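One protein chain omitted, others in place.
Per-chain numbering from 1; labels A and B assigned in written order.
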Amino acid sequence: MTVIGESVPRLEDRALLTGIGRFAGDQNFEGQLHMRVVRATVAHGRILSITTEDAAAMPGVFAIWTGADVADVPPINLRPGSALQDLEKCRQHILAQEIVRYVGEPLAVVFADDPYRAEDGADLVWAEIEELPPVVGLMDALGEFAPGISTEPAVFEKSYGDVDAAFAGAAHVIECELSVGRHAGVPLETRGALAVWNEAEDRLEFHAAAKIPHTNRIALADLLGLELEQLHLFEGHVGGGFGVRGELYPDEVLVNLAAMRFRRPVKWIEDRMEHLIAANHSREQTHRIRAATDAEGLILGLDDAFWFNQGAYARTHGATVPLISATMLPGPYKIPAYRTTGHIRLTNVTPAGTYRGPGRFETTFVREQLMDRIAAELKLDPLAVRRTNLITSDEMPYERPFEIGGKPIFYDSGDYPKSLARLLDYVGYDALQVEMVARRAAGEMAGAAVICFVERGGDGPFDDVRVEMDAGGTVEIITGVASVGQGVETVIAQICAETLGMDYAGITVTHGQTDRIARGQGARASRVTVMTGNATHKAAMGVRAMLLAKAAELLQSPVKTLDIVDGVIGVGGMSGDGPSLTIAEAAAEILRHRDASRIAVEETFENDRATYSFGAQLAAVTVDPLTAGVTVERFVVAYDIGRAVNPMLVEGQLVGGAVQGIGGALFEEFLYDENGQPLSVTFADYLMPTAAEVPDVECLVLEESPSTTNPLALKSAGDAGVTGAGAAIAAAIGAALGQPGAITRLPVSPLRLREILRKPSQ
Amino acid sequence: MATTRIQLNVNGTEHAVEVEPRHSLVDTLREACGLTGSHIGCEHGVCGACTILVDDEPVRGCLMFSVQADGKQIRTVEGLANNGAFNALQQAFHEQHALQCGFCTPGMLMLATWIVERDTPVSDDQLRDLIASNLCRCTGYRNIIRAIRAVLDQSGNAEAGP
Partner (left out) sequence: MKPASFEYVIAESWDAAAALLAEHGDDAVVLAGGQSLVPVMNFRLAQPAVLVDLNHIPDSAYLRIEGDCLRIGALTRHARFEAPGIDGPLGRLLPRIARNIAHLPIRMRGTFGGSLAHADPASEWCNLARAFDAVMIAQSASGERRIPAADYFQSALTTDLADGEVLHEIKIPTLGPDWRCGFVEFNRRAGDFAIVQSVAAIELREGQITAARIGIGGATEIPQRSDAAEAVLVGGPPTPERFAEAAAAAAGSVEDLLTDHQADADMRRDLVRVMVQRALEDAVASGEGQA
């Protein structure tokens, strides 16, 4: 029986559809205090004093902390392996100590008996701050950001091949400067946390944790001076993550510290304005890139330098985003020689971390616009230039001779030209372009373009899964992953169900509970299906072996003659024909002779090789020449996932990601004025796509190149919708203008596009 | 800080609650009434996660004070299922994979409830325009629109043309 590959509806849906979800805001503990953060309103300054008497006198206010009260808590660490050069010096304290460095930085916290009164109290905390000049320019001349810390605390190079020789022998050299605006995941649920000191168990419990509970547990225990056994994290429902939620922020640390110190539960839910100025930003990069090509547009070498705006502090991701950017920029093209220099800059704005497809959304835009510029300058067709440079199937597995996270990069499998051809075929590309040419001839500014990218996922190095079955044949899978809403439970249940030959609906999947399984890697970098899926398969195979062994004994038939179908173990695999017994009966028999209520098999799946998959996207847009407004007429995502466990869920990821990407291409940006004051602080300023701004995104889910890195041959899909969207929209606008490569900056706002429209075209 | 006693009729059940005038309707539903299905995403009326029906009209629960809802008929997501059985919209959302994280879902369902309960044909463009009222960050809207269209079609609500 197969359930892998079936678009079965989700196990997660019931609670969410009936309104009984347990998001952070939905959880409450008896006697809880509500925490409200007081945040800096200047971008850079020295704290002269913080007055709290008026706030403390407000009804319901229980306590107020300022920097002095938490000075003994060390700054938040970078994740192991993510530090680079001086970034360790740039960590953030949980409350500002003497200097504030961005608008939104926590200065104080107020604890009160309800959130309204906590906010009343917070309003009366007065901070006297001597303003200092802020650093706001990403590309400013180097200077001092903080005592002993340069505005460029880290700069690194990644390269392979002989770049200088490539440029020396080039027929053409094409240069551009390309930028992506600051934006981020902005999930619909704001961040929140609850912490409770469990007196009976002598431990701290952090509820409504997310993303990487086990990793955060280790980091948080260390920060708070607790033994690991004294801290557990519990995940409830999570309203989207996209990389932003779940990293260890000052706010969560404060919640936990308060619960520990007060021995009372503490609850914190940030509001939307706080989210927009205090949760991780992302994406802001400027690249200066040169391509050396031959006469036919084949790239001989790339020479790139880029500046990454980290904001005011290094966050838990350290140098991860710039490093991924550096290694993924070449994408699906051969690029025999490549060099990039990554400059990590500090400025007095909200700190940055990852956002879905980190480093890939940005560099796909840069690389694909460069391809269009090559096409424009060499007077070649943009699609032809891409085909000329694509890695072919006989070159697989394709090595990029540098490392990421200490691991080499091997594009494991794929037939990139064939996958691209599938997209072109699906959209009727040639006819589409003929139609576009005709529309432009008739005076419309309409265009369509195709871009290509490579996505990565399945980050190891390991995943542990325990499959348990009780005497009734009910299964619980205990994992170390986290759910951000992507359908983790269903996919894992499907894999287990197929392995055990049972209905997936009889399976529950536990995640995000650190007291149920010792280790976990959470949900990040699009890893769950691959890593947890394989670990689940391994553990389920262990349970299957036990069931078959018992059945062989009871049915007097060798194991190799038995199969399990629809929960029934029988000879020859078909129930009803000869002796059989149900999974439940077999399980009950096994357990009868044991001092346990459940069969349990725990396995580890180890993998140090990420999976790499090819994608291509087509966007068709029209531009209003008088207003510079852009309408997205059509958006198609083609993606080779190798093997889809649940095609409907894969499409959900692609469509959702594509719409976020369209947001980053046209609408979303965290803007600042010259004083470092954030301008995008409400949903009226930070604009995300509604249903009216996007078409029905079409998906072509290809299963052509199963992964060679794991037994189930799985690849990931989480980031493949968003990664190409900036590039696709930019390329389509270029096509509409008759100027491939014209767009050099995202988002393409009317204000920016207008400048391009007003320039005389070449 | 003086509180006042109001009567909220939520999904047919009377709730007598003590509220301050400044308590938003969505906060009171979530806290005093214990109905946490309606969510808070922005508190300035844009995201729609708090969308509920008040006297059968979709409104932002974050932009009404509880005292304004005294005596009104309020419907929230918790009132949709029938003894645990999904109603047509919930079933369609489930089958069409119209939710991922589920945070926008209650607001979408209540907006959709208004759409399907009206006796007015809704074209695809009109449906898309109506769904533009609420933000979703996960699904890209496609499956939400498909789910509602499926229910409209089932109930014989013919398309009014593009």
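Keep in mind that, in the parts below, a residue touches a chain if its C-beta (ideal position, glycine included) is under 8 Å from a C-beta of that chain, and two chains touch if they have at least 3 such contacts.
Note that the structure is a prediction, hence the values are computed from the model and not measured.
Participant: Out of B:Leu29, B:Met64 or B:Leu80, which is the one that touches the chain we can't see?
Facilitator: The missing chain is touched by B:Met64.
Participant: In the whole complex, not just what's shown, which of A:Gly25, A:Gly342, A:Gly656 or A:Pro689 touches the removed chain?
Facilitator: A:Pro689
Participant: In the whole complex, what residues of chain B lie against the chain that is missing from view?
Facilitator: The list for chain B reads 1-2, 4, 20-22, 24, 27, 43-45, 48, 51, 57-60, 62-65, 67-68, 111, 129-130, 132-134.
Participant: Considering the whole complex, not just the chains shown, which residues of chain A touch the missing one?
Facilitator: 115-116, 119-120, 123, 271-273, 626-627, 629, 667, 671, 679, 682, 684-685, 687, 689-690, 692-693, 749-751, 754
Just so we're on the same page, only the chains that are shown with their structure count from here on.
Participant: Can you work out the whole-Å distance between the CA centroids of chain A and chain B?
Facilitator: 29
Participant: Where on chain B is chain A touching in the complex?
Facilitator: Checking each residue of chain B against chain A gives 1, 20, 22-23, 30, 35-44, 46-47, 49, 76-78, 80-81, 84, 86, 90, 93-95, 97, 99-106, 109, 128-129, 131-145.
Participant: For chain A, which residues count as touching chain B in their complex?
Facilitator: Of all residues in chain A, those touching chain B are 7, 9-10, 12-13, 15-21, 23, 25-26, 59, 116, 185-190, 237-240, 242, 271-272, 484-487, 648-649, 651-652, 655-660, 682-684, 688, 690-694, 696-697, 721.
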